[in-house]
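I have a structure here, written as structure tokens, and I will follow up with some questions on it.
Yeah, one chain of the complex is gone here, protein chain that is, but the others are all in their spots.
Chain nomenclature is as follows: A, B and C, assigned in order of appearance, with residue numbering initiated at 1 for each chain independently.
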């Protein structure tokens, strides 16, 4: 099987049409140059109906194997439960497809390593994990500034993923399978820290946390606010904060501190360019969730995947990055449980 | 001729493929749901080649009449010199096409009125003028806040269109035909002011200005920094500022002041969500031009035009709004020349 | 009479102990190096009691002549009704005292000119008008930046004095004697504009305004929101805004626009360095009034007056500046009445 020629549109199949899957599907259908969304797969009948009726997709499957057997599909986009990511990625690669899989790649290191081993056997297939923030224009501008040496040598990253509180605590029921707050949220911050710091090897992690509003998390050893410190080879550090309980909205922010300056991305999470001055002070509205924050990044991410599959622009984001993010996230999670620093 | 059925894609022809025309064309080709870009027209051979080769358009014409005669075109998007807007809009309407025309509709009131008269004869054809800022998410949020009464009764709008200085002064050579700084730039602010204030009738305008950096403008009575005050019936006011000479970038901002609060849109023109702290202070990068500022708005504008043509969502922006913007802009321009307040 | 020796404390008498007078008195008593507050004068018995009991001043007078006759007073600080400023300043100079007088110097040009003529006869006496903003650290930093050429040649000042709305409309009863909103509020902005632009000669002024919330102002031809444009020799301009009706607080701000950059002072009027993120958005509290905004400036202003009287640091602020501010303010006020541009 040979690479798709640059001038030929990539034929994509979407797998999983939950909330995020529908976002990816819409981007692929309407907003991504160089591709056609030609197939979809979901075990959920309503989602298949959505694919057929809303997206106008002809080839809709109930199981992944059928989709992977479809020769008219060049690439698959996996937006499925985390526990399935590794095996589905491997199956897709073995079927000769390019693969985009949502983060995290897996909740354990051996699964990640299995994927890397298989991927190594298919060097002409693209395999990409959805670290969407790397495709956000602001994060990209910050990275380019760091890479250009504008802040000197970076030595500290402070990064947070803070969600608006859901008074219903809907996420609590997913806690047992989410891998915990650090695997679910901080994995993005971990990847950003490694990216900004030049991919140093992580040595140790320390974590602590608190349950501020959702006592139901205690049963599975999770917290709704977590703090982690990561120590890297060469002495760089990362300080991470993840929260499920923000009152004001979704605030993802990252600071990169170097010897000649610092960059701060995303703070205050303004929903738009409007400032209101009234009896409540001078204020702006806040982003509600990560979809709203990263809408442009999700589109750019799909565009990057498609461009890589078509051989136009190689990816800098690798499966190895995903493996390291999982490895660090797991050490952090172990530290939360043990109360002690854990080797990565 | 009947309206295009909602489920049928609108077939669009683009007219004029200069810098802004190419932006509109790309949005129509890749980024606008419910339409197909099927034809293009330009007197410039390179632009026709662009349409054929870059956009893959089959039907490329050198003159407007040929495009208007094409029965496979439902709607035209006119991105042509201002002096042609009125006649081309009329011709397109008479050919049974929906029309989008870039602002301003015309540089004189009779031309605007001619367009309105013809448009009235084609009530099932959409005719829309490109006041793109109404489609910007921030301006839209501000408008909704005002309309919801959140700032009480609005009585003052302060609005500016300030371009980054072009040391080459490229725009100077267009000054004689641009209608002057107020017709070229402030027409957007005028429309915003009317929109935010509830479309009051304008009574008088006063203007003054200065040439800060481009003495070549003196020949045609233009300035590179202009100030205008508009008085409306019912006592609301607008204060406008237009500049060609900003050092930092493109800063379009608008303040709406009401009896219970105020809204400020767009100030400080941050290019992204990155704040840098270094030896130059704490700072952010600035938008370079109106394309960068209004990229999302241009896409939303095309989407609104297409949706209106397809009968899905009616427009609130009318040709009458465009006529009033021209009428006020002309009074401002007369005041700049006379030094006295001029009746609108 | 000779100048006070630098090492001898200046003996100051305060005249008028209303709200602002008490502020000045407290600054002189506790917070101004090189002076002693030794006398006070007020026709109001409660104010005299305040001077004696709260400030511990021994020499308290009911009339100005008595205070001026006190040989133990080197300098007077006049915080009296505007209508008295000119005559009291003249009387104090003739009594050999240094004089600080609150702004504006007078509500007409002949009164200002009378003061200048008398002051010219007492060149070793300091006569200073209270344009307090020149002593604010932020305005001073902006001025120094402009003077150092950091923004190139300044050509436009936009400046506003906006007070928080008083629902009681207390100020309406002072409207007949205040000189109107421009003489009362904008006189500061006028002085700032002249200062920042290098004291150009003003040529013309145009004004308009509206009554947004306080209809009682109509009786005396005043407005609660006023807009003015001033044209200077050499083509620089100023655009002024004065409001009595802000919902959020007191926001005094000034923008100086030059050929190489711009400076914006005081915008958003943050009361402190606290940002709150909650269900109302991301926000800060707002300054309540000009006392809060200019507390440090009032102290610095008194210190500058005392230092000038003691021969330590000459003033750059002159009576001529005060005369010009009045002259421009009057032209603006005439324009508000006539609806036409008025020569300054």
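Methods note: a contact is a pair of C-beta atoms (placed from the backbone, for glycine too) under 8 Å apart; a residue touches a chain by one contact, two chains touch by 3 or more.
Just so it is clear, the structure is predicted and the values come from calculations on it, not from any experiment.
Colleague: Touch as defined at the start, partner being the missing chain; which of C:98, C:262, C:310 or C:327 qualifies?
Modeller: Of the listed residues, the one touching the omitted chain is C:262.
Colleague: Just one of C:114, C:153, C:199 or C:276 touches the chain that is missing; which is it?
Modeller: Spelled out, the listed residue whose C-beta touches the missing chain is C:276.
Colleague: Can you work out which residue in A:16, A:180 or A:261 touches the chain that's missing from view?
Modeller: Here the residue in touch with the unshown chain is A:261.
Colleague: Determine which one of A:235, A:279 or A:316 touches the chain that has been left out.
Modeller: Checking each option in A:235, A:279 or A:316, the one touching the absent chain turns out to be A:235.
Colleague: If the missing chain were put back, which residues of chain A would it touch?
Modeller: Residue positions of chain A that touch the missing chain: 151-153, 155-156, 158, 204, 206, 208-213, 225, 227, 229, 231, 235-237, 239, 241, 243, 245-248, 257-262, 339-341.
Colleague: Even though one chain is hidden, which residues of chain C still touch it in the full complex?
Modeller: 30-31, 33, 137-138, 141-142, 145, 150-151, 260-267, 271-279, 285
Colleague: Could you please point out the chain B residues that touch the chain left off the display?
Modeller: 246-249, 251, 268-270, 275-286
Note that in this section only the chains that are shown with their structure count from here on.
Colleague: Which chain has its C-alpha centroid at the greatest distance from the C-alpha centroid of chain C?
Modeller: Chain A.
Colleague: Using mean CA coordinates as chain centres, what's the gap between chain A and chain B in Å?
Modeller: Going by mean C-alpha positions, chain A sits 38 Å from chain B.
Colleague: On a C-alpha centroid basis, what's the spacing between chain B and chain C, in Å?
Modeller: 43
Colleague: Using mean CA coordinates as chain centres, what's the gap between chain A and chain C in Å?
Modeller: Centre-to-centre distance between chain A and chain C: 57 Å.
Colleague: Going through chain C residue by residue, note those that touch at least 2 other chains and give them in order.
Modeller: Only 246-248 qualify.
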